[in-house]
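All protein chains but one are shown in place.
Note that the chains are named A and B in the order they appear, and that numbering of residues resets to 1 at the start of each chain.
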Amino acid sequence: MEIPYTVTARPDTGLWNAKVGIWLFLASEVMLFGGLFSAYIFLRLDAEPGVWPHGLLNVPVGTMNTAILIASSVTVVLAWASLKMRRFNAYWWYMLATISCGVIFLFVKLYFEWPQKFDHFGAYIKPSALEKYEPYLGNKHLLSEGLAPRVEITGHLHNHEALHDPNIKEYEIGLDPIYTDPTNPKMDRPHFLYVPPTDKIAKIDKADVERATMFVPSHSTYFATYFTITGLHGLHVLGGVIVFIYFWLPVGSKLYRQNPEHLANRVEVARVVLALC
Amino acid sequence: MLISFGSSFSHSFTCSKAMNNPPSTEPIEQETEHYAPQSHDVSKHVRGYLMVGATLLIFTALTVFLSYVNFGTQKANIAVAMVVATFKAGLVAYIFMHLSAEKKLIYRILIFTAIFVLGLFWLTYLACNAIRSFTNVA
Partner (left out) sequence: MTWMRLPFFVWAQFVTAFLLLLAFPPLESAIVMQLMDRVAGTSFFLPSGLVVNGAQVHDQRRRQSLCSGNTSSGSSGIRKFTCSFCRAWALSRKLSRTTPANRSGVTKSLVLAALVLGFLSFIVWAHHMWLTGMGTIVSAFFQTTTMIISIPSVIILSAFFISLWGGSIRFTVPMLFATAFLPMFGIGGLTGIPLAFNSADLYLHDTYYVIAHFHYIVAPGTIFAVFAGDLLLVPESNRAQDERFLGQGAFLAVAHLHERHLPANVFAGHARDAPPLVRWRPGLDAGGRESVGLERIPLEFADFHRRLGHGTRPNPFHHQLFLEHSKRKKVDDNPWEATTLEMDRAVAAAAWELCRRPGCLPWTVTSTACPVVKGFHDADRAGPA
């Protein structure tokens, strides 16, 4: 049985059905991410001054990942255009390029960007113990500059057992560069290129620590927001990759032989959602 | 008025139409699909797509650059970032998703979304309490 109005326009709306449907769905998606974005703005603006972390994201990798995803949205539009122009070979190659870009994006995110954070450690120092760690925090310098004090020491955790073992009384951290030279004005703003933790070890007593975790969602609201939004976004990208694989493989693309316009419309509908992601 | 309409309709419909013209039991013929390429020439748009792609990459670089510029207050910083992001999303929607070629129905669906999302963002700005801070918030 043939579903009507997949290609020809409906008389009352003037459009084929899926087009109206997909824009309705997209409206709901915009509201979903809009809600999450407004949560981020809300949390960011109302955070205590100075406690919102900065400089923790790897900017060049993130930029490159964004560029890859933008390239995938360009290639998917070209794939759709090839279908409309009835060039199946070009469609096949462009779709392959789209899927590859999506997979590379997910790969970089799941095997590089996120693990880099999961391996990073941060310990919040109790207010009463802040003077003790002044050599690492450099708060006197910050206060004299009118900047907010630092309350966290981050770096690479050398003794992972300390997280679980209550008998180990201190953390051994390979400090991030900012804590090795805290009074240097260059350290006040985040760097563009990622600088890895140094070898300078700092021993921090567990008694002086308010909370200490790796950079996971429960570490701070910053990371909670980051992982929630990028995680949901990544799930959407994964769904899109699966859909595009279906349209690329013969099982989906054999529709081209019977009704190429229908396949073009299906690809258009999928790309409408994904291009925004 | 409605009573007369209802009863007359039912009367006319059931007694005359249905009885004298029994319903046809043939299957409904579906719309014939067009197999020819669309009339609007897609190939002309391909160059446009590539240019938009390049623009998006440029604006990504701009976003990264602007993240290092301090516009005074945190609200302004976030506002600038959101404006650039909205512009990019709008460009994608307009060109890549062919919004420029859509009918008014789609616009009418989306205008409410736009109003509500922007309203949501604006409300979060309203909700930000002015607190004494080291870096200027308000």
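By our rule, a residue touches a chain if its C-beta (ideal position, glycine included) is under 8 Å from a C-beta of that chain, and two chains touch if they have at least 3 such contacts.
Since the structure is predicted, the reported quantities are computational estimates derived from the model, not experimental observations.
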Contact with the hidden chain (one of A:L15, A:M31, A:M85 or A:L255): A:M31
Residue, one of A:L15, A:V216 or A:L255, that touches the chain absent here: A:V216
Interface with the undisplayed chain - residues on subunit B: 1-6, 8-14, 17-18, 23-31, 112-113, 116, 119-120, 123-124, 126-129
Subunit A residues touching the omitted chain (full complex): 1, 4-5, 10-12, 17, 24, 27-29, 31-36, 38-39, 42-43, 46-48, 51-52, 124, 151, 210-211, 216-218, 220-222, 224, 227-228, 232
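As a convention for this text, only the chains that are shown with their structure count from here on.
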Distance from the mean Cα position of subunit B to that of subunit A, given in whole angstrom: 24
Residues on subunit B engaged by subunit A in the complex (per definition of touch): 30-35, 37-38, 42-43, 45-46, 49-50, 52-53, 56-57, 60-61, 64, 67-68, 74-75, 78, 82, 89, 92-93, 96-98, 102-103, 105-106, 109-110, 112-113, 116-117, 120-121, 123-125, 127-129, 131, 133-135, 137
Residues of subunit A that touch subunit B when the two form their complex: 2, 4-8, 13-15, 19-20, 23-24, 26-27, 30-31, 34-35, 37-38, 41-42, 44-46, 49-50, 59, 63, 66-67, 70-71, 73-74, 77-78, 81, 84-86, 146-148, 189-190, 192, 259-262, 268, 271-272, 275-276
